[in-house]
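All protein chains but one are shown in place.
Labels run A, B and C following the written order; every chain starts at residue 1.
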Amino acid sequence: MNVGIVGASGYSGAVLVNLLLGHPHAKLAAVTSRQHADKPLSSVIPALRGTVADTLRFSGSDASALAARADIGIWFLALPHGAAAEFAKVLVAAGRRVIDLSADFRIADLATYEKYYGHHHAPDLLPHARFVLPELTDPKWKDEIKLAAAPGCYPTSVLVPLAPLLAAGVVSREHIVVNSFSGVSGAGKKAEEAYLYCERAESAKAYSLVKHRHLAEIEEQLSLRAGAKVVVQFNPHLAPMRRGIITTITVPAAPGATLDSLYAAWRTAYVGRPFVCILPSGETPDSAHVTGTNRVDLSAVLDPRTGNIVITSAEDNLVKGASGQAIQIMNLWCGFPETAGLP
Amino acid sequence: MNVGIVGASGYSGAVLVNLLLGHPHAKLAAVTSRQHADKPLSSVIPALRGTVADTLRFSGSDASALAARADIGIWFLALPHGAAAEFAKVLVAAGRRVIDLSADFRIADLATYEKYYGHHHAPDLLPHARFVLPELTDPKWKDEIKLAAAPGCYPTSVLVPLAPLLAAGVVSREHIVVNSFSGVSGAGKKAEEAYLYCERAESAKAYSLVKHRHLAEIEEQLSLRAGAKVVVQFNPHLAPMRRGIITTITVPAAPGATLDSLYAAWRTAYVGRPFVCILPSGETPDSAHVTGTNRVDLSAVLDPRTGNIVITSAEDNLVKGASGQAIQIMNLWCGFPETAGLP
Amino acid sequence: MNVGIVGASGYSGAVLVNLLLGHPHAKLAAVTSRQHADKPLSSVIPALRGTVADTLRFSGSDASALAARADIGIWFLALPHGAAAEFAKVLVAAGRRVIDLSADFRIADLATYEKYYGHHHAPDLLPHARFVLPELTDPKWKDEIKLAAAPGCYPTSVLVPLAPLLAAGVVSREHIVVNSFSGVSGAGKKAEEAYLYCERAESAKAYSLVKHRHLAEIEEQLSLRAGAKVVVQFNPHLAPMRRGIITTITVPAAPGATLDSLYAAWRTAYVGRPFVCILPSGETPDSAHVTGTNRVDLSAVLDPRTGNIVITSAEDNLVKGASGQAIQIMNLWCGFPETAGLP
Partner (left out) sequence: MNVGIVGASGYSGAVLVNLLLGHPHAKLAAVTSRQHADKPLSSVIPALRGTVADTLRFSGSDASALAARADIGIWFLALPHGAAAEFAKVLVAAGRRVIDLSADFRIADLATYEKYYGHHHAPDLLPHARFVLPELTDPKWKDEIKLAAAPGCYPTSVLVPLAPLLAAGVVSREHIVVNSFSGVSGAGKKAEEAYLYCERAESAKAYSLVKHRHLAEIEEQLSLRAGAKVVVQFNPHLAPMRRGIITTITVPAAPGATLDSLYAAWRTAYVGRPFVCILPSGETPDSAHVTGTNRVDLSAVLDPRTGNIVITSAEDNLVKGASGQAIQIMNLWCGFPETAGLP
């Protein structure tokens, strides 16, 4: 099946190209980039020298021209929010399936989206789109949508461990504190002083406290699964590494909850899921162990002194946190083996 | 004034030697290390080549021989807990002032110490010792003790921002969640696989959840200042950097508390203190900005949606978190300018 | 075809396991490790959690038991030199094909081997073994040997660019100066102070000047291709990164040689080779662009002022410099596509 990528010049775009070039059932037939139109893919993604990326070239990004490509079965959008919605409009109208890596269609509630992101460029598309986290979203999405919104990197690292526990009533819905620690690639490939090597090496800091945009989808999804409104404290931090996110969630245990019931909730939720790995309590996930894979590692401990549960997760922000998950969505949507093409 | 260091072959020992060699009022007259006895300091601390460290040699570590050194005004102990107490006994008995970098005398309650650290090697010394965090500890310590216990690295990063807020009633005493990220030097100079470059680079992970030893002094000190028992969730993490600790504390605001009252509490507590730097709300501390200095940077935000206050701090784990603070203690104890010899 | 690995607990062993688990034509049927016998592979190689590595276990390392495995078509030896030869003896005697990642069979001349490595544990095997660098070694090796010696990491980075140029008479045979910078994984997974994170981060240094063991195979192979004895200056350095080797070779141009004739020699030597990528003069290889791939990137410039040619190359020390090349050898030896299973 032919696939295309719109806007593949950033870090998650490079991972997406890399993974799709090795996919047994998908053929990368178009990759667009305004900035790099006509250049070979490998000139922008040098890790791909010596492969078909030497001959495949970026094409321009005219939405109607892309929509006219009847040969493309699925379009991946690796664009900034706002721009993604513009392309989504045209491609969905032309009957193409779309997997969007931006935030544009992750949030069902328009008012919430606009509070965090501003004006929505394609609100009419919202009813036909859905936030799809394969391990959590009801599988009927495959038949009900025209556009799948791949979740954000931080949200994935929060929802995978926490959502089933809220649904199972193992943890409290209040006093949830989420601390995440991300590699610098999460910020994108922007030539800004703050992301220079000399600024970020040997440096760690919190940022975007209180108002990080990912709160929108984190809370919407958690509230959905808890059956009631959930509000969390989300504290993201920049870490001196390129890739990886670790997330540590502290939340009071629900009355009567035990570590066993927590682990049971996880096992039930994730039985047979190839990309969720539950570690024994006491063994904590390490971002280096998941980097390059589409896996989320989870673990939890119960603190008898505080009555809190402390949950830890790790993922690769560019893979399970973006491009790997997008491909996982494609696999399920198109009936391929869920793990096809994923490391 | 002559000073000596017992056990200076690790990372904080090297910083201690470095700082003392440049101190205008202290003269490093003895540095002991069982492992390196008779070697020049610079052979173990190569950063100090070309200085007096080329001729100053490590001496052996016989406690009585050290105690006999009537010329040494203050002894710094840079030893593991347990071993530190053994030396402290002998040195204090000989009438020497001691500044201990270990945990042995940080905790006033013997039962608490033993729960976390095991058997105490010098409990009789406890009444004559005290946890001394210069910015917080009542200044009368200078006249009342024979041994000053320099606080632990994580505890410093927690207590400096949090203690005044508990004392001023600006934050709740409950639901305190502390997340810290530390550079690898905090683990010491141990030749263990877990601390190899290839294991720690591009890697972040939580560790010692629920039971980290620093909980003992963190909670004892917080309870002291809150005037009631305080229990916290303390989640430490290893970061892929050599030095630095960032700490992010989430705690509900007390009823009626505002960001202004929080900042006022800080300013009151730290007026005139040279090593506490209060950043405007919204500007978060960066560990790279404090590395090499004896400074703690602080900041806070108030989240109206959750009612939580999120406090962030940064310090250099080897300086303000260990050796710099030890020297700051010496300065105050001996009547030197508080900032003498500190970067 | 079933394959086995002897001694897979180090960094190149982990890469070998990882690549073989994804190989379309090879099935990893045995992985031995004295240290980790009976543990699941993923307990030692956590990056492989969630795969068959969770159920595949390390087995013990009794050479005769391994030799008795008639189902194993090829054995990979990922052992230290000396130990490798011991296992090779037994396995080859039992009629198994062996690909050795150690230095034991890379050097044809026994006296040279012994000068650098000491006593040879299986000299009788030498006539049946050969140094195999697929892009350079005469293809008849496939029919003539019982054991293929995979080249060393540094040697690969030197020979791939330099050997064809010596053979073509484009560069001088004298005054060859090779400087290499390697990631720390090249040192192995040894719990030694020198390889601790805090010792290697932000640190670069030369080491093993004049006498690095890799000189043995570098000079033997260069002399072979030059048709005369070649001696080089080889200066290795440790770089503050985990993976990758860059090598910069300075050598006088041969009389009449031009940059064009140099590039022509490369293109002729490497026409159709999937893992050699020749960059235009002026564009230098970056180790980050080849990490994770089996590729060597090359480039060269000619300095009219000095008459020197400066050649630059980059490879991943664990892939093309070890395990990837070993698999490439297997592919050719067994008639699989040369790129099978290689990223």
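What we mean here is this: a contact is a pair of C-beta atoms (placed from the backbone, for glycine too) under 8 Å apart; a residue touches a chain by one contact, two chains touch by 3 or more.
Here the structure is a predicted model, which is why all the values come from computation and not from measurement.
S.K.: For the chain that's not shown, point to the residue among B:82, B:188, B:274 or B:307 touching it.
M.R.: B:274
S.K.: Would you indicate which residue among C:2, C:61, C:112 or C:203 is in contact with the undisplayed chain?
M.R.: Residue touching the chain left out of view: C:203.
S.K.: Hey, which of C:96, C:130, C:214 or C:242 is the one touching the hidden chain?
M.R.: C:242
S.K.: From the list C:102, C:156, C:312 or C:325, pick the residue that touches the absent chain.
M.R.: C:312
S.K.: Can you list where subunit A touches the absent chain?
M.R.: Given the touch definition above, subunit A has residues 11, 184-185, 189-193, 195-202, 240-242 touching the missing chain.
S.K.: Please give every residue of subunit C in contact with the chain that is not shown.
M.R.: Residues of subunit C in contact with the hidden chain: 175, 177, 179, 181, 183, 199, 201-207, 209-210, 231-233, 235, 237, 239-244, 246, 248, 250, 252, 284-288, 291, 301, 303, 305-306, 308, 310, 312, 314.
S.K.: Since one chain isn't shown, list which residues of subunit B touch it in the complete complex.
M.R.: 22, 46-47, 49-50, 201-202, 274-277, 286, 288-293, 295, 297, 343
Following the convention adopted for this analysis, only the chains that are shown with their structure count from here on.
S.K.: Since subunit A and subunit C share one sequence, what rotation angle in degrees maps the C-alpha trace of one onto the other, as a multiple of 5?
M.R.: 180
S.K.: Based on mean C-alpha positions, which chain is nearest the centroid of every protein C-alpha shown?
M.R.: Nearest to the common C-alpha centre lies chain A.
S.K.: Any idea how many Å lie between the Cα centroids of subunit B and subunit C?
M.R.: The computed centroid separation for subunit B versus subunit C comes out at 47 Å.
S.K.: Starting from the mean Cα coordinates of subunit A and subunit C, work out the distance between those two points in Å.
M.R.: 37
S.K.: Distance between subunit A and subunit B based on Cα centroids, please, to the nearest Å.
M.R.: So the centre of subunit A lies 39 Å away from the centre of subunit B.
S.K.: Which residues belonging to subunit B are in contact with no fewer than two other chains?
M.R.: 199, 201-202, 240-242
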